[in-house]
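With one protein chain withheld, the remaining protein chains of the complex are depicted in position.
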Amino acid sequence: MAKLHTYDVLIIGAGLAGTRAAIELADTCSVAVLTKVFPTRSHSTTAQGGIAAALGNMEPDSPEEHMFDTVKGSDYLGDQNQIEILCNNAIPTVYELEHIGVPFSRTPEGRIAQRPFGGHSHPRACYAADRTGHVILHSLFEQSVRAKVNYYSEFFVTELLLNGGTVCGAVAADMKTGELHIFHCTAIMIATGGGGRIYRITSNAHVGTGDGYAMAFNAGIPLQDMEFAQFHPTGLYPLGILITEGVRGEGGILINSEGEPFMERYAPDMKDLAPRDIISRAIYDEIAAGRGINGKEYVYLRIHHIGREAILKKLPEIYKFCMTYVGVDCTKDPIPVMPTGHYMMGGVPTDTMGRVIADENNTPVPGLYAAGEAACESVHGANRLGCNSLVDTVVFGRRTGKDMREYLAEAQRPALPAGPEKKTEALIKKLLSKTDGIRISELREKMQGTMMENCGAYREEKRMQKAYDEVRELAADYDKIALDDKTQQFNTELQEALELKNMLDFAAAVAYSAMQRKESRGAHSRVDFTERDDANFLKHTLLFKTDKEPHTAWRDVVITRYQPKERKY
Amino acid sequence: MQKIRFRIKRFNPAKDRRPHFEDFTVEAEPETPVLDCLHEIKWHQDGTLAFRRSCGHAICGSCAMTINGQNRLACQTLVKNVGKNIIVEPLRSFPLEKDLIVNLDRFYERFYSIMPYFVNNSPPPDTERIQWPEDQELIDEAASCILCASCTSSCPSFWADDDYIGPSALLKAYRFIFDTRDQAQKERLALINTSKGPWKCHTIFNCNEACPKDIDITNAIARLKLKLNDL
Amino acid sequence: MSDEKKQEHTQSMWVRNTGTGGSRTWLFQRLTGLFIVLIILLHFGINHLIGTGEVTYDVVANRLSNPLWKCFDMAFLTFALYHGFAGVWVVVADYVQTNSWRLAIYSALILSGILLYALGTITILGFPFK
Partner (left out) sequence: MVSWALHRLSGLALVAYLCLHIFVIHNLAYGPERFDRVMELLGSPAFKLMEIGLLGVILYHAFNGLRVIIIDFWGGTKIQKQLFWIMMVIAAALFVAGAAPIAGHLLNALAH
């Protein structure tokens, strides 16, 4: 019999968005934060370069310029009302983070230091060396300890529970004991982060398996703009570990095998600080043209000209990565880099207060919220600018918390459906009972391979179809997997199996959404439709799960201030 | 590619009464991280192998374990750093849960015990609080701690007495006590000034040698000792 | 925390709260250490480099009849005994985690410390013995 817990609010995920919302709620209602890893192990901690806010500490800057840069960066697909909220709230949010102790690097005047970042017209990335996400997550986690937030660490949520379209709880497995727990609650926040692990080469943590996407999708919630998967231009070759854009922010230059700083050709104005989609494609183009280093699939990132001292002070982690993983002393030699799967712009669609919406008419799902990479408030549109995601998580994490509090004042806790844990119980029982079958790694590797080859940075119809078909086949093969580990305590193999199921579910959604969008926009770049098509596709894709093919609907883009224009850098 | 021999300490609470070693062979490049080798074993040889991991590049602090006798992050340790015969064990001095997973409750309790959060109750200014770069640098290194527990697990004082607050939590205390913006210095100093506090640090340096982020933990504890003596 | 654990917790409170003593103990250990190094170098230098290294009743008697030497030796005795016993105290605090054992050892330490100090003091200050 599963254990029952009752709370006002359930937050799934303890990264920046979840933790921030938890702090907002802790003093007024009962909150449980469920996380499959200890909170500080969340993927937010890996963010390196900075958090965007137009503080203007280095040169004059304004939220309006931040907004314009973000709209342009999103290839005009971002909802401008949301982007305005983001950019206006960015400044108080960063100050608030500073007030709760985040140890930002400082200017000689003692203010928060800022560095240039891709697609931003001013130095806007507030940073703490190259571990910005790490210090912010730790500071927020520490404040949540102060606020006495209840954490359920190493709990894996398998299912959202809805009662007549209203949220009422979730089922989770305690990985330590293998027991199932039912959480009965009034409101739920999905803050599970992204799912870059569907790609073979990714900067994402092993935990980045898009559990939230699958959870919502399977509960009948649509996924929005899933076709937009960002590839970060500078992953360390060959592992894909992220080399922050901050390297280029501090003056780093990309060069090809001929020693040419090639970004001058692709983005004459912003060069190496152009948005990520453009640079990633440029690197792929250089490699395709045979100008990869030694004919291989990487280019060089040169940083040694800014001097050893500056590198050690501002980019200490990067220096260490390069030394550890590829034996390159980046104070002397160039760093080998290649694009790496990085960020899902799409996700669970939400409105301005983080409420999850159920359809193209913006009807909210009562009690369901989402924020961070798991959500698609659509501040990033078709392409996210660097250091906008950190600010996104904290701004919308807080707004979500605020709105949940208001929701709780009026909402009733709906009854749980009968036998809520049965489905999960049956799934786990089936997984544990099979003795002969294929390994999970086999399916996972095939999925990661096909997604990388056929649904990566450059796309075309038949390859996407191939990716979709293959993922669907793999999903059908899921029934054939057998686990070595049949025990209850810390069955990490079982957890991987559940994660694989989630990934297969939403990887198909990524490929399917991508096929629907017959244009090139932002990170979604098609060789068969090379132009942006505002007449037909200036709108968000909404994908619904059905018994057969997913159902696609379209949602209007909110345009308030900036009309779409050609995107040049 | 070369053959790497792994001896891994195994313990399954559902089956075993005590831990034992099991051998595996993995094909790996010299540059392959040990974590990837463990994945190779888990994914292709024996799915029952249990260990924690998350980010894969030395910032989340999940995969701290004892590799060839030293506490390291599996993701940051390459095969060429540790040779062709690799012995992997769970972190010592914490209760064993399963294989390479240990129970870190004790470790986190110590962390919670030192008021591990920033306190400044005076009304904040409209912008940031001013902090000079040299003041920020005082805590910069300490703030890069990833709570991997390598240091605490390597400390002989902690081996002997796990009531000891331990290097990790003391480093966290240092991070706040030496933050020029924090106002709870006195309370925090009082919390650590017990017989289980920094006086249990005997300048052994195991923590510094174990720290995967190269943090000078011993120095932080020494500064705390001086501070507690008003020196 | 379970009741059983709570009980265990209170039981070990004494163990928790006695031990390395705190900031002053730490500081004194370092200061006395420094003094002892100086004294011991002097002691060694005088006995073995300047002196013949032979220790006979006459040599010692000659020295201990000098009040300055008496002071020197008293300082040596005090610092060395303190430093040594404080050191043992810390070692015990590290390795002995049961109440009864710790109580016994600490009592023994205090007792033998006082005895030794008395004995040493009698030797130095009581000389010449009449």
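To keep things simple, chains are lettered A, B and C as they appear, and every chain counts its residues starting from 1.
Operating definition for what follows: contacts are C-beta pairs under 8 Å (C-beta built on N, C-alpha and C of every residue); 3 or more make two chains touch, one makes a residue touch a chain.
Remember, it's a predicted structure, so these values are computed and weren't measured experimentally.
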Q.
As a test of the contact rule: which chains in view would the missing one touch?
A. B, C
Q. Where does subunit C touch the missing chain, residue by residue?
A. 30, 33-34, 36-37, 40, 44, 48-49, 53-58, 60-61, 64, 77, 80-81, 84-85, 87-88, 91, 112, 116, 119-120, 122-123, 126-127, 129
Q) Which positions on subunit B touch the chain that was left off? A) 156, 202-206, 208, 216, 218-219, 222, 225-226, 231
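Here, only the chains that are shown with their structure count from here on.
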Q) Classify the inter-chain contact topology: is it line, ring, star, complete, or other? A) line
Q | Whole-Å gap between the CA centroids of subunit A and subunit C | A | 62
Q: Mind pulling the residue numbers of subunit B that touch at least two other chains?
A: none
Q) Using the touch rule from the top of the page, what residues of subunit A touch 2 or more other chains? A) none
**Q.** Interface residues, subunit B side, partner subunit A - complex
**A.** 12-15, 31, 33, 42-44, 46-48, 50-62, 76, 78, 97-99, 101, 104, 108, 112, 116-120, 124, 126-133, 136, 139-140, 143-144, 146-147, 175-176, 179, 181-182, 214
Q) subunit C touches which residues of subunit B in the complex? A) 157, 160-161, 163, 193-196, 199-200, 202, 225, 228-229
Q.
Show me the residue ranges of subunit A that touch subunit B in the complex, using the header's touch definition.
A. 37-38, 40-43, 45-46, 55, 94-95, 98-101, 103-112, 128-129, 131, 134-135, 138-139, 142-143, 145-146, 176, 205-207, 239, 241-242, 317, 320-321, 324-327, 439-441, 444, 483-485, 487-493
